[in-house]
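Heads up, the thing below is written out as structure tokens.
Every protein chain except one is present and positioned as in the full complex.
First chain written, first letter: the chains are A, B, C and D, and each begins at residue 1.
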Amino acid sequence: MTVSVRLKHRLGHFTLNADFEVPPGLTVLYGRSGSGKTTVINAVAGLLRPDDGHVVVKGRTLLDSAQGVNLPPHRRGLGYIFQEERLFPHLSVRQNLKFSRWFRKATRSDFDHVVEMLGIGHLLDRQPGALSGGEKQRVAIGRALLGDPSLILADEPLAALDDDRKAEILPYFERLRDELSVPILYVSHSAAEVARLATTVVALQDGRVAAQGPAADVLGDPTVTPLGTRAAGAVLAARVVAHHEDGLSELDAGGIPLFLPRVPHGIGQPIRIRIAAQEVVLSRDAPHGLSALNILPGTIEHLRAGAGPGAIASLSTPAGRLLARVTQRSAKAMELAEGATCYAIVKTVAIAPEDIGGGAA
Amino acid sequence: MTVSVRLKHRLGHFTLNADFEVPPGLTVLYGRSGSGKTTVINAVAGLLRPDDGHVVVKGRTLLDSAQGVNLPPHRRGLGYIFQEERLFPHLSVRQNLKFSRWFRKATRSDFDHVVEMLGIGHLLDRQPGALSGGEKQRVAIGRALLGDPSLILADEPLAALDDDRKAEILPYFERLRDELSVPILYVSHSAAEVARLATTVVALQDGRVAAQGPAADVLGDPTVTPLGTRAAGAVLAARVVAHHEDGLSELDAGGIPLFLPRVPHGIGQPIRIRIAAQEVVLSRDAPHGLSALNILPGTIEHLRAGAGPGAIASLSTPAGRLLARVTQRSAKAMELAEGATCYAIVKTVAIAPEDIGGGAA
Amino acid sequence: MDWLTATEWTAVRLSLRVAFWATLFSMPLGIFVAYALARWRFPGRQALNILVHLPLIMPPVVTGYLLLLAFGTQGPVGGFLEAQFGVTFAFRWTGAVLAAGVMAFPFMVRAVRLSIEAVDPKLEQAAATLGASRVWVFMTVTLPLILPGIIAGMVLTFAKGMGEFGATITFVSNIPGQTQTIPLAIDLLLETPGGETRAARLAILSIVLAAGALALSEWLSRRVADKVARA
Amino acid sequence: MDWLTATEWTAVRLSLRVAFWATLFSMPLGIFVAYALARWRFPGRQALNILVHLPLIMPPVVTGYLLLLAFGTQGPVGGFLEAQFGVTFAFRWTGAVLAAGVMAFPFMVRAVRLSIEAVDPKLEQAAATLGASRVWVFMTVTLPLILPGIIAGMVLTFAKGMGEFGATITFVSNIPGQTQTIPLAIDLLLETPGGETRAARLAILSIVLAAGALALSEWLSRRVADKVARA
Partner (left out) sequence: QAGDVTVFAASSMTNAMAEIEQGFEEDTGHDLSVSLAGSSALARQIQQGAPADVFISANPGWMDRLEAAGLLDPDTRFDLLGNRIVLIAHDAEAKPVALTPDLDLASLLAGGKLAMASVEAVPAGIYGKAALTHLNLWTGVATQVVQTKNVRAALGLVSLGEAPYGIVYATDAAADDRVRVIGHFPQDSHPPIVYPAAGIAGRDTKAAADFITFLQGPKARAAFARQGFVVIAD
């Protein structure tokens, strides 16, 4: 386990009692407002001393109340992107970004690269007071990343940014996760971010862990939908086969061809695609004459009716397990049942760029 | 025109030169980070004195540089939800919420109702320092709404909130817009919010207005997609016909029956539904055996290929104009062209709750 | 009660009275001047700033002498006040209050001004959008947020009120029961052969009283700070 | 040069020197004490707080007398310093520096402390997560943010250094060229029948010099504030 966290803490009427262990990669902390996400992250960062706790990151014990171990924040090797940006008002953007260089030797992260990715090159000589909200947040992200952290804590880092900017920054977190194997604790409300980035999902509710597990399991398990049904979706592993001239990329997922808007990955590379359950149309007959390009044959493994009018079907296809959200009315009309065969129809354009990520699922 | 804004202002290297007029309702200001949205709102609020400007709201001149008119902020009758929450640290949540009551007589907004809607009843006796990020933002929203403003300025009010909470708060903005006819200037990056709330969309780019117009036009015009193609979508006007037992609501849209997850509106009431272009599957033949319940026959009015692999088709149907986003490959394969007839397939569950709003389109 | 003589007890009571009223009166004026210096740009701002600091720059005797010239019965201000409002400063305890207030004024203003400059104008803007006029913004937002500075200013003024010597003796003389505060009594005892012990007693009593005021202020500040604590 | 006598010019130079060094020396110590009072909880904290305020509470003569007892050649501290480091305070301008520094210390500490208490601990936390140890957090974040308080404290100390009288004359007496600062010279003139005009000249010069320091500090503060300006 890369990160192991056990915390007990009281704050007024709120009690945190969280206990989770996660493998390498990016762990998304999910939960409603006030469920304790920031409190957990602060305790991991050493900014809050929990009543009782034990935090180990990559074999290094940061906190062990029983043993009296409690590393101060500056010796925890963190990059913390705060929920509010917390830029130093007396330093220029450049000095903010380079702040950690005064204390840690920069090795991995390349200043120019980070600045370019975040689109803050023209802001370097400004003071934080003269930035817009989103600009501040981007500088704050850069400042944390440039500290060459061995653990990243990110509290809703992209909430204030527009979609285009999000799409530019997300791959960087992927790279940190995959290439540099920096463990990341990431708070997010966005299902797309979760699906794309999460190795592991930890769902918090009133200070307790309500669900946890590998992202593919948690998101792809029709019986639990900790992030709400709209976040349900399966993650398929695929491999790039070709980039076509009309702007589509052809993938191979367990022998089934899939067409996506051009992906940035090279031919032969593995990628993971999240297919949201609500984007999948089911058909008992092989469909034809449709605008949707991706059709996957499969067998219904499991069908679960939700509290509302919907149901979630999990489908075993050659490409892997797929989730589909349909109305109970349709399920009845189509006589969907466990063991029934059917076709899953997925629109190419319905797969959002933020749902396509590098790396194996 | 309910709100008329003309502003010229320089901030360092940034120049704002915005000019827009909007009819009653909610105007979404859209634009990338740093495009000048907050600057516009601050000038309307009177927190920033532009080099030159003219702002009229509901016939009341708030600012007229030429005439030397410049109402101070406290006489502009505002409710401003700031990008950062700006709660008063020395006052309890309750005192923050009731702050404006000291200066304005409360008439319309009901304290208990707003508190309940925002889910902050249990926080009333806390100090802002003891709130989580999302809780602070909700209190800030409440504080602005409880001032009985005659103009609401909201700068990304819901960015920090989770989906469930958003779904609870959005109807309140609708009510303000429709029932109380309070003009609202609303900054948002969320296409769903834009689609659901916006009467008018004003897109800013580098301090200038890049596009503006009625939301239905801007979002439904296949030739302009100021908010990105993923935000494209048509808004249909419908009327509630029945609420079925299986949790679906049946609507009538120009004679076509539509099925949606249960809507909160009464039978006979008008509602508007945004159907995102990327959620629509097209078929040349009448489809059958599909899980999708909503099938609308139509004729292709317009087909525009985008820069990437996609194209946007606008479809004239009895329910109104619909947008569909397809790949150019499919368009070719299906021989889609202007004048061609086809069927639009829309999944019931693909219509997000935040895409369904009260009021005529 | 034989620990101190009756005159000395009178001096103690008088000192407390002087310190109390000096603190009370200089506070609102100090807040106003601090606000003006911190927030307004007006002609004469720098002159006002210098004026406020004068009692610090000049030897107390000079300040006392100038007070005597201005506020004495023969002085222009003193004569006016006496004629119009029947307020006399000369050789009264009221004059000691004035002297202590004037001497402590630079600290009062500085402390409050520092606090005002630390207030985030964004909060004041927020209050304005909620309907608060300038005055109300000040009353409901600025004032509560600068309480630490006000408390600090009051403590300094109170302490100075207990300790002021040079300007007081020059302005209002050393009249037992009227203007003889603790410091004046101590000074006299130090002038008197063998008076050291009694001087020390008075000094200790004065320190104890001021320490009490200090502790009270610390407690108040803590309460204010706890309320405003950012999590 | 006949506007002032040679002795008076010497007094002016000496006053500047005393005020300068008093400001310089009391600043670091003042920052340290202010930080300790603002941020640490330790036994004796309240006692330290009282000690810092003592020069304000007690008549300056008493402070001067206590300095004489402690730092005089016969005093324990003075004797030690002289024996160990060859530093003498008694009847030297260094003693005037010490007296001015001590008398101004409450203001220095208060000003800095107010600023420290206004620093948002969230920024310090952010610095810590970026690898800054406590000391570095202080150097890179706290210290720059409390500059307004430090500047205010320095101004008050400088002004007090120009104006301190009671403690100085008691501690180091009035030796022309050695310890006769402007206030001491003025006092002398005021004690002499007919000395008022020359006293006034000296006072005006002293005000002009202090006003210069004040203007400089305002300009510095403005620069700092502009840098930290929240938009």
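Here is the rule we use: a contact is a pair of C-beta atoms (placed from the backbone, for glycine too) under 8 Å apart; a residue touches a chain by one contact, two chains touch by 3 or more.
As the structure is a prediction and not an experimental result, all values here were calculated from the model.
Novice: From the touch rule at the top of the page, work out which displayed chains the omitted chain touches.
Specialist: Hidden chain contacts in the full assembly come out as C, D.
Novice: Could you tell me which of C:6, C:175, C:208 or C:225 touches the chain that is not displayed?
Specialist: In the full complex, the listed residue that touches the missing chain is C:175.
Novice: Can you say which of D:11, D:90, D:205 or D:224 touches the chain missing from this structure?
Specialist: Within the whole complex, the residue contacting the unshown chain is D:90.
Novice: For the chain not shown, which residue from C:22, C:37, C:68 or C:100 touches it across the whole complex?
Specialist: C:68
Novice: Take the complete complex as the reference. Which residues in chain C touch the chain that isn't displayed?
Specialist: Chain C touches the missing chain through residues 61, 64-65, 68-69, 72-75, 90-91, 169-170, 173-179, 187-188, 190-195.
Novice: To test your reading of the contact rule: which positions on chain D touch the chain that is missing from view?
Specialist: Within chain D, the residues touching the omitted chain are 65, 68-69, 72-74, 90-91, 169-170, 173-175, 187-195.
Note that only the chains that are shown with their structure count from here on.
Novice: Can you tell me the least number of steps between chain C and chain D, where a step is a move to a chain it touches?
Specialist: Minimal hop count between chain C and chain D: 1.
Novice: State, to the nearest whole Å, the distance from the C-alpha centre of chain A to the C-alpha centre of chain C.
Specialist: Each chain reduced to its C-alpha mean, chain A and chain C end up 60 Å apart.
Novice: Taking the mean of the C-alpha atoms as each chain's centre, how many Å separate chain B from chain C?
Specialist: Distance between chain centres, rounded to whole Å: 57 Å.
Novice: So how far apart, in whole Å, are chain A and chain B when each is placed at the average of its C-alpha atoms?
Specialist: 26
Novice: Could you list which residues of chain C touch at least two other chains?
Specialist: Only 122, 230 qualify.
Novice: Going by the contact rule already set, what residues in chain A reach two or more other chains?
Specialist: 84, 130-131, in rising order.
Novice: Quick one: which chain pairs are touching?
Specialist: Touching chain pairs, listed by label, come out as A-B, A-D, B-C, C-D.
Novice: Name, in rising order, each residue of chain D that touches chain C in their complex.
Specialist: 46, 49-50, 53-62, 65, 106-107, 110-111, 113-115, 117-118, 120-122, 148-149, 152, 155-156, 159-160, 162-163, 165-166, 182-184, 186-187, 190, 199, 203, 206-207, 210-211, 214-215, 218, 225, 230
Novice: Using the touch definition up top, name the residues of chain C that touch chain B in the complex.
Specialist: Touch list, chain C to chain B: 122-123, 125-134, 136-137, 140-141, 144-145, 224, 227-231.
Novice: Which residues of chain A touch chain B once you look at their complex with the stated criterion?
Specialist: 11-13, 32-34, 37-38, 83-84, 122, 126, 130-135, 138, 155-156, 159-165, 189, 191, 228, 230, 244, 246-248, 259, 261-262, 278-279, 281-285, 287-293, 308-310, 324-331, 334, 336, 345, 347-350, 352
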